[in-house]
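Missing here: one protein chain of the complex. Every other protein chain is in place.
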Amino acid sequence: MIIVLRPSATDRDIQKLVVRIRGLGLSPHVSRGKERTVIPVIGDDRVLATVPLLSYPFVEKVLPVLAPFKLVSREFHPKTTLVRARGLLVGSRRVAIIAGPCSVEDERMIIRIAKAVKRAGATALRGGAFKPRSSPYSFQGLGEEGLRYLAAAREATGLAVVTEVLDTRDVGLVARYADVLQVGARNMQNFELLKEVGMSNRPVLLKRGLSATLKELLQAAEYVVSRGTDQVMVCERGIRAVEDYTRNTFDLNAIPVLKELTHLPVVADPSQATGKWSYVHPMSLAAVAAGADALIVEVHDRPEDAKSDGEQSILPVRFAALVKAVRKVARSVGRTA
Amino acid sequence: MIIVLRPSATDRDIQKLVVRIRGLGLSPHVSRGKERTVIPVIGDDRVLATVPLLSYPFVEKVLPVLAPFKLVSREFHPKTTLVRARGLLVGSRRVAIIAGPCSVEDERMIIRIAKAVKRAGATALRGGAFKPRSSPYSFQGLGEEGLRYLAAAREATGLAVVTEVLDTRDVGLVARYADVLQVGARNMQNFELLKEVGMSNRPVLLKRGLSATLKELLQAAEYVVSRGTDQVMVCERGIRAVEDYTRNTFDLNAIPVLKELTHLPVVADPSQATGKWSYVHPMSLAAVAAGADALIVEVHDRPEDAKSDGEQSILPVRFAALVKAVRKVARSVGRTA
Amino acid sequence: MIIVLRPSATDRDIQKLVVRIRGLGLSPHVSRGKERTVIPVIGDDRVLATVPLLSYPFVEKVLPVLAPFKLVSREFHPKTTLVRARGLLVGSRRVAIIAGPCSVEDERMIIRIAKAVKRAGATALRGGAFKPRSSPYSFQGLGEEGLRYLAAAREATGLAVVTEVLDTRDVGLVARYADVLQVGARNMQNFELLKEVGMSNRPVLLKRGLSATLKELLQAAEYVVSRGTDQVMVCERGIRAVEDYTRNTFDLNAIPVLKELTHLPVVADPSQATGKWSYVHPMSLAAVAAGADALIVEVHDRPEDAKSDGEQSILPVRFAALVKAVRKVARSVGRTA
Partner (left out) sequence: MIIVLRPSATDRDIQKLVVRIRGLGLSPHVSRGKERTVIPVIGDDRVLATVPLLSYPFVEKVLPVLAPFKLVSREFHPKTTLVRARGLLVGSRRVAIIAGPCSVEDERMIIRIAKAVKRAGATALRGGAFKPRSSPYSFQGLGEEGLRYLAAAREATGLAVVTEVLDTRDVGLVARYADVLQVGARNMQNFELLKEVGMSNRPVLLKRGLSATLKELLQAAEYVVSRGTDQVMVCERGIRAVEDYTRNTFDLNAIPVLKELTHLPVVADPSQATGKWSYVHPMSLAAVAAGADALIVEVHDRPEDAKSDGEQSILPVRFAALVKAVRKVARSVGRTA
């Protein structure tokens, strides 16, 4: 941590700060320049981060040196973590593909789509039983009934089941049915939920918040990992920016940056990130070329009747073509799919 | 709702759509232009909003006519709702002032600050017992112990207590101690929490999410109100934009816009919105001039030791000066404080 | 400037950097921590800013200590600069009000509106002769003819004329007719234009770019001031953020921040910042409460026929009421208007 003082800071101010910092067991190194005095502090930034240094009127800026996350950092754990859930393996040379409808609508529908995506090459099934919807008047998911149908679809196909959990009270329930617990973008900083899923004994797929920085995403992942698991995937699913032809802005820079900062595997969600079925194909390929470890794709066989996200769901036949295209691009960058 | 078709849409496509819309009990009015066919649909948009019209390849755009919220709209209920909790009254001609520390740190501290803000003119006390923190290594609040201290501070001052609830499991607990339940920015779209606080028999202070639009804020408020209460305040607390001299960008346009769109009273939080104590004074005045019904301000008597948000907390003496200045500005725009 | 090295940096790397920095006449102070080596550099940051330190693979971060602008900073020149142009005086205790139509449409129109705003209390007239329009098919302004009509309106009222210049080739022309040259948001980083207006012998009203940070705005102002004039006003006119009920997001935090960072007076433009006439009144008051030195307001007497920005122009009668309200708020914060 580096503390920059205002030009008006007096010797007494500096002394006061030095005493305070030493009291925390850290070593301040006062460096007086012509225009500013700066104080690099040797020791763990995370201790000093708890002190509101900017409330001192003589402090102008506080510049952190270390990242505010540790357990999830590649610096702490250089090798990419492999996340496993039944047939799903994320973080290896092989790009994993998770696919399925936005919501589970009925039992036959989810089994039918599960079979279709399995046939096309998916290794896990996505599908929502608890749905976070902007409007209270939209379909809110089938709840436990939906979880049962997902389990039936797993039975029928062997695919691992990835599904979202919204409420701390439901973590146990969802964990009984699902193989991977998803925490959605709107809950990325629902810290109580993060703690709870971290203790669920299930791998977690954590989506980036709508306007979260990657630092915040990794701090959220740190909440989960600090509960004792390393089975966490982080997912770029588009952020809110200026563009309105697409529902979100797919920040693909995030993929190489996350691969550099963290050992957790990185998933990309081109369906949420674009919001429109016709862009899912090219953006899936782009995500793989950028280095994503997995894709999560919305597939529906009657998108015009879908109870949610029909406009961004692709047909099974298009999904099959997408898997083939993903394989080609994966090979071109030295991976498989 | 207005549906715009692509130039390539055929008569059969149009027919298909017309049948579908009629099947929902709505009336489509096909209007063929030289460049596009548009279909205004008479009837409640909210029904049609559930159909993923954009998944039809021949649909180019869907333009909503009505707002996606109803119970919270001023159109539905033209008079501003008064929210009451003990001495706190929000929505009247008098601008209410809620003040207190970011976190409850110990019993003496919260009582001391409660007395100070009461003396200066506050009508409610804020203070966090459950704290949503970006890092798992930051102070997470005293929990129920903090709630007890808040109740003691209310006892000592008569001030209504406003405090945040983070977890659906804690709503009952927090409602036993607090007069107003706050839902923070990070939980604005934690829909399960919104439903739960809507059934708590306590007024709710709902903060705008970090990158939420006002439409989304009002949809979130609709979740609460649809549970049977109208005792909801919406709060502008700064959004994420390009600027980095301040922690957030205080979107004061939101105040007149919200006053136009909703009958719920509108609160402004200049502490969160600026992130820096020295800007709290001018931005409080600006919020009142823009038409805010209440302010919520962070006050701490030893900000350099605060366990959270010390850098944006003002001293009690500055708060007293702020209340005086707020009164002057309130009078200048035909209100009191 | 503080340089943070990667953990992998070797002694040789450090040595290489130290030699380079000394070669620039600066003093590096190597400070080795357990987790990182940091190198505060004593001396003028602006020299080091020209060296691409991040291109060294062993450099992790470069943290600037000083602001990247100097002449415009309050640190360099503590007293607020007064900008003067005929009757217009900006930067004093009195809040100045600049008003007029978006575009000059014809001679009678601009004279009529100039008289109306003068009568209501404006001290300068705004009006565009060269208009930057998103579409090539929109009205582009009357050009020199418009400038002549502005001069006629000045003749008729004594008001100072503020008008935009878009092209380096037109600076001389516009300066012959206008009292203040405006550089619009879209040209905030048109650096050649900034240099040119800096040499025009006319005060400059510089608007913040659509997504410019305040640092960038002040660097743009530095371009103008570095040409030898201090007669520059900076103007907050709304930035692009998530909200879409309003055309832009009015970042009123910018006002106290700019007042702290720069000695240049600060103008607020509630018309551009909201994009809607009905919000201009409350947001003008908010800007004054926040500390703005001047307002610039769009006024039109037949907004429904305006050739540009009719939807955000207020009627003369509403403008007169606004001036009265501004005076009350100004008095409540210890100023006049």
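Chains: A, B and C, in written order; residue numbering restarts at 1 for each.
In the analysis below, a residue touches a chain if its C-beta (ideal position, glycine included) is under 8 Å from a C-beta of that chain, and two chains touch if they have at least 3 such contacts.
Small disclaimer: the values here were computed from a predicted structure and weren't measured.
Shown as candidates are C:127, C:146 or C:303; the residue that touches the absent chain is C:303. When the full complex is taken into account, the listed residue touching the unshown chain is A:325, out of A:18, A:49, A:82 or A:325.
In the complete complex, the hidden chain is touched by one of A:82, A:152 or A:286, namely A:286.
Contact between chain C and the unshown chain involves residues 46, 49-57, 68-69, 132-139, 166-169, 186-187, 189-192, 195, 209-211, 216, 219, 222-223, 226, 240, 276-277, 303-311, 313. Looking at chain A, the residues touching the absent chain are 211-215, 238-246, 248-257, 260-261, 273-274, 278-279, 282-283, 285-291, 325, 328-329, 331-333. For chain B, the residues touching the absent chain in the complete assembly are 2, 4, 7, 29, 31-36, 38, 40, 42-44, 61, 63, 65-66, 75, 211, 240, 242.
To be clear about the criterion, only the chains that are shown with their structure count from here on.
Centroids built from CA atoms put chain C at 31 Å from chain B. Measuring from the averaged C-alpha position of chain A to that of chain B gives a distance of 26 Å. With touch defined as above, residues shared between interfaces to two or more other chains in chain C number as follows: 211, 240, 242.
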